[in-house]
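Moving on, here comes chain A:
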Amino acid sequence: MTAGDHGPLTRLAAGVGRRTVAAVEIFGVYGALLGGSLYWLVAGPRQRQPVRLGSVILQMMEIGVRAIPIIATMAATIGVMLAIQGIHTLKLFGAESRVVIGIALSVTREFAPLITGIIIAGRSGSALAARLGTMTINQEIDALDAMGVNPVRFLVAPALFAMIIMVPALTIFSDLVALFAAGVFVGVDLGISMAAYIDQTIEILNTDHVMHGLSKSAIFAVLIALIGVANGASVSGGAEGVGRVTTRAVVQSISAIVVTDMAFAFLVTR
Partner candidate 1 sequence: MKHEVTERAGTTVVAFAGDVDLQNSPQARKVLLEAVAGEHPVLVDLSGVDYIDSSGVASLVEALQTARKRDLGFALVAVSESALRVFQLAHLDKVFTIHGTLDDAFADNR
Partner candidate 2 sequence: MGAAVEYPAPAKVVEVSDLVAHFGSRLILKGVSLDVREGEIMVIMGGSGSGKSTLLRHILGLERRTSGTIRLLGEDTSTLNARQMSDLRKKIGVAFQGGALFSSMSVGDNIMLPLHEHTDLDPTTMEIMARLKLEVVDLAGFENLMPAELSGGMTKRAAFARAIIMDPRILFCDEPSAGLDPVVASALDDLILRLRGALGMTIVVVTHEVESACKIADRMTLLDNGEVLFTGTVDEVRAHPSERIQNLLNRRAETDTIDPDEYLRRLTGEDVDGGRV
């Protein structure tokens, strides 16, 4: 019944073809999810199928507000770590007092967006994949479709937009916490007063530095959401499958964040 000739060559060709198709398909899926979410945001209200603000806010609470303690802890740790490392390295040149520049730039441009992205990927990207995976297995996605409710509008768009708002917001928060924690350490270690530290930091930082970090964090947000959703929706094989896609979503989104971070830094500094 199935296509008759399955010679080794045809099979290999078919295999290669399928893999290529699969790769193209994945980007197609991401594009469709992103495009679909934007489409429903703009066109939804006119079709009386709006992306619900309530759902977005609920997701924002889940993604953002509940992550504040862990992000504060991690950002403070990174801030102190940068201060220790910076002072240690600059001591070699007897330039310890220059550490403030290093801290200000590396926190806002690199470490705050990165640590925020990684924590959100681990916390919310995984939760999103698990939720979508469970819903797929329980036929809840089919049920939405069958009742004429578009799953992208109902599930994906709120998570995506909540991510796009919350990850940059949390990045600003970790900027502040990391800079402050570093300031405390620098104060104790080098005897620079907090007021002087803050003055210096403000002098060094301009909008470009902060925006560099924030733009990156917005891209991270999109990556986390899309990778979480796409993995969750591709689940197969019951509860075990949900565990598998959840792990895959976290690994993929952290990898994507790190690679994007590098690419972004490269492109912007050209």
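Rule of thumb we're sticking to: contacts are C-beta pairs under 8 Å (C-beta built on N, C-alpha and C of every residue); 3 or more make two chains touch, one makes a residue touch a chain; residues count from 1.
Candidates were picked such that all candidates are chains of the complex that A comes from, given by their letters.
Small disclaimer: the values here were computed from a predicted structure and weren't measured.
*Asks:* Could you check which of 1 or 2 is in contact with chain A in this complex?
*Replies:* 2
*Asks:* Which stretch or stretches of chain A touch candidate 2 in the complex?
*Replies:* For chain A paired with candidate 2, touching residues are 1-3, 6, 11, 14-15, 47-49, 134-135, 138-140, 142-143, 145-150, 154, 236-237.
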